[in-house]
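Take a look at this one; I'll ask things after.
Note that this is a trimmed complex: some chains were dropped, and none of the rest were shifted.
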Amino acid sequence: MNSPMHKKMIEDKMISEQDFIKDPEIPGPTKEEIRCLVMCKSQVTQTDTVVDIGCGTGGLTSEFARRASKVYAVDKNPEAIKITQLNLEKFQLSDNVEVVEASAPQVLQDLPNFDILVVGGSSGKLHEIIREGYKKLNDKGRIIVTSILLETRVEAVKIFKELGLTPEVVEVAITRGRIMERGTMMKAQNPVTIISTPKI
Amino acid sequence: MNSPMHKKMIEDKMISEQDFIKDPEIPGPTKEEIRCLVMCKSQVTQTDTVVDIGCGTGGLTSEFARRASKVYAVDKNPEAIKITQLNLEKFQLSDNVEVVEASAPQVLQDLPNFDILVVGGSSGKLHEIIREGYKKLNDKGRIIVTSILLETRVEAVKIFKELGLTPEVVEVAITRGRIMERGTMMKAQNPVTIISTPKI
């Protein structure tokens, strides 16, 4: 994982969903296509520090770990913390990740400044998380919210507007074909909305 | 564009749609989110040789140029060839791209072996293109078809099955929010289906 070349070689493939250790109580891992799009929207580079709020199973954390300089994976649920750690170990991605069992937005005060804030779970505190996170963003930082609730999308757009930012809103509906004897059955995934800021 | 670090720094952001030079007669550029997902599905690395059949405006060609070792961009339409070249020049990505005005599948015989075959336009010759392309694939090569026609999806699945491959089929429906005074209006993009093989 040390040379850029090696890092490059692994990074264009997303980790397969079936390779993640899962816990029925913990949401995730974020589906492959959503992880792929979050990486593109985040414009992550090797020098970035990333904070992932609501890391769940560790899907996004694992992908950022392969692309960024440092990742702080935060969840208030100790089970989520445990399974994120297990996945990072499985994929040998623990080196540049700090897993933090804590509540947001409070935890943000204890973290160094960062380049990318990703919010996948906000427990009703989206407003506070984005406001506090915004203060700790480095120059050219970005904030990305992923949302499966109608309300979160609207709240995210509203907060970004209040901060004077024009977010990009992209709803992603992925339907996968299951190849069967009698044909290709289309199975819908639940839509995810990605709300992201331009470089701030 | 020489050091891996520099290449890395630009590669996680997709080129903006509005930055492409366009021609009303030529399809594309492939939308940002689709380009992002094609990059992930193709698992492109810095050592790969890519052939892009039906390069159109040069959207996918430009992205591959930033990630692969060598790209052959093929289109039978001289206007598509011209606009792809203009875009590569604009983005300073001409160095590792050869733009070829030719018809597929014939052109495949004149090209060296490759790692990734992308088919965005097949002019009714999908069967022949995949069969011929398959012969020229390097070990661990991949084939990706992007489709906006109902028929192409089914044809691609059928051909891959005949070749003994189990393709992955992913239909992508992206809806973008347009931030307006009175709210966020959701505007649908036409769905694109990405059919891709595992490493062969």
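We call the chains A and B, going by the order they appear; numbering starts again at 1 in every chain.
Throughout what follows, contacts are C-beta pairs under 8 Å (C-beta built on N, C-alpha and C of every residue); 3 or more make two chains touch, one makes a residue touch a chain.
Bear in mind that the values here come from a model prediction, so they are computed numbers and not experimental data.
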Homo-oligomer size of the whole complex, from 2 visible chains: 4
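One rule holds in what follows: only the chains that are shown with their structure count from here on.
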Inter-copy rotation, chain A to chain B, in degrees (Cα atoms; steps of 5): 180
Centroid distance [mean C-alpha coordinates] between chain B and chain A, Å: 26
In the complex, chain A residues that touch chain B: 4-5, 7-9, 12-14, 32-33, 36-37, 39-40, 42-47, 67, 153-154, 157, 161, 166-177, 179, 184, 186
